[in-house]
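FYI, not all chains are in this one, though none of them got moved.
By written order: A and B. Residues from 1 in each chain.
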Amino acid sequence: MANNNISIIDMQLVEALLIASDVPLTPERLKECIDDGHRVDLAETVEELNERYKVNQHAFYIMPVGKGFQIVTVNKYENVVRNYINRNVRARLTYAALETLAVIAYKQPISKPEIERVRGVNCSAVLSTLLERELITVSGRSDAPGRPLLYVTTEEFLRYFGLATPADLPRTRELDELFSHGESQPQTLEELREEQEQGQGQGQDQEKEQG
Amino acid sequence: MSYKIHLDVFEGPVDLLLYFIKRDEINIYDIPITKVTRDYLEYLNMMTTLNLQLAGEFVDMAAMLMRIKAKLLIPRIKEGIENDEIEDPRNELIQRLLEYQYFKEIGGELQKLESKHAGEFPRKPNWNYIDHDLMPEDALSHVSLFDIMNAYKQALDRMPEEANPHEVQVETSNIADQVDYIFSHLHKSPRVNFSTLVKEIKSKLVLIVTVIALLDMMKNQYIRVLQSETFDDFVIEQREVGD
């Protein structure tokens, strides 16, 4: 614990930020977060923290990245960590895959040109991933020109979501009902009254309507 | 008296009733239904007077209270006949109040937990420094049905206008219109069944406004509402002046 100039508060502050964010912490960003004019020397604090991590045999350290710093695990556990991440984190569907899957789920059986018309982008790569993962399968061919393949979701897909049939997926009406509401809608008499006083009449009708 | 009631923050009609019960130190198992109903309706009237949009649920509860009140009268009429076997019509209300109170308390407990833990943020790692090779077996592990719905919704929202399969109709309705509507029925016949009145109403909003209009007309003594025993339906009757 070489450097006695670094207060425990500063160390905790920097550590908390490093733990809670996946973006490297830079001196500028650090400064923005501290409001009261208090100054923290990021590089020195990091140095002190790293020394402590080493002494206490932690499995992580603070690595410089560009102008900033981030917490990473030590080399020794690289393999086990990579294995773990691949299994539990990386196997998540990408958003493109998720969206394609959703479109197929709702509109099955559906051909690639139709999927692409809805999504507005080419879907070849995503479709092969979904096929590979057995979330969708080919059910036949469309009668449309070119007789494109038709895709449907698999039984595995339905079972995972506890659905008996694709018809059990939430309907557009239900989607609308869920999504057309923000927390900003008046919910209590207090809010209603405030709104009334502010003379914004419209919101109420909407609330009623969706009720 | 009633004007002293504050427009407090009530989460709904059950919450409002619970407020009356706490305020008057009422035994929840022996609710003086006439008094509570009166307080409740006064509150509703005040809301209408203040031009507050009355949520349909408040009207539903008013109906429930009136139904209980009516049922409490029935055994007295048939007194002597199996009086003990008649279930207290207040039971359902008591159950609802107790249940609601229970969840209200838990909500309060959750709030305490929230203030204790909401300031704790989870670890957010950056995986850019780890090479990865995808393993397919667990692909759905973090996807919920809501994610699927959401993704579909996003895709639909991005679609060009003409392809969008649905749009929301904005309906307009006000109490005065519905009062006219009710009167138009009463002109044809002095007694109208509620079910007849609302048969043609397709929208929940218009239905609610119609019920509010009915309450309003009751308050102003234009009409009288007669309750049938089952309360499946009720009859609206025009009142004569001075009736």
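Following the convention adopted for this analysis, contacts are C-beta pairs under 8 Å (C-beta built on N, C-alpha and C of every residue); 3 or more make two chains touch, one makes a residue touch a chain.
Since the model is a prediction, treat every value here as computed from it, not as a measurement.
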Total copies per chain kind in the whole complex, with one of each drawn here: A x2, B x1
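As a working rule, only the chains that are shown with their structure count from here on.
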Euclidean distance of C-alpha centroids - chain A vs chain B, Å: 35
Residues of chain A that touch chain B when the two form their complex: 16, 19-24, 63, 70-72, 78, 81-82, 85-93, 95, 98-99, 101-103, 105-106, 117-120, 132-133, 135, 157, 160-163, 169-170, 172-173, 175-176, 178-180, 187-190, 192-193, 196, 204-209, 211
Touch list for chain B against partner chain A, complex: 7-11, 47, 50-53, 55-56, 121-127, 129-145, 147-156, 158-159, 163, 165-166, 168, 170-172, 203-205, 208
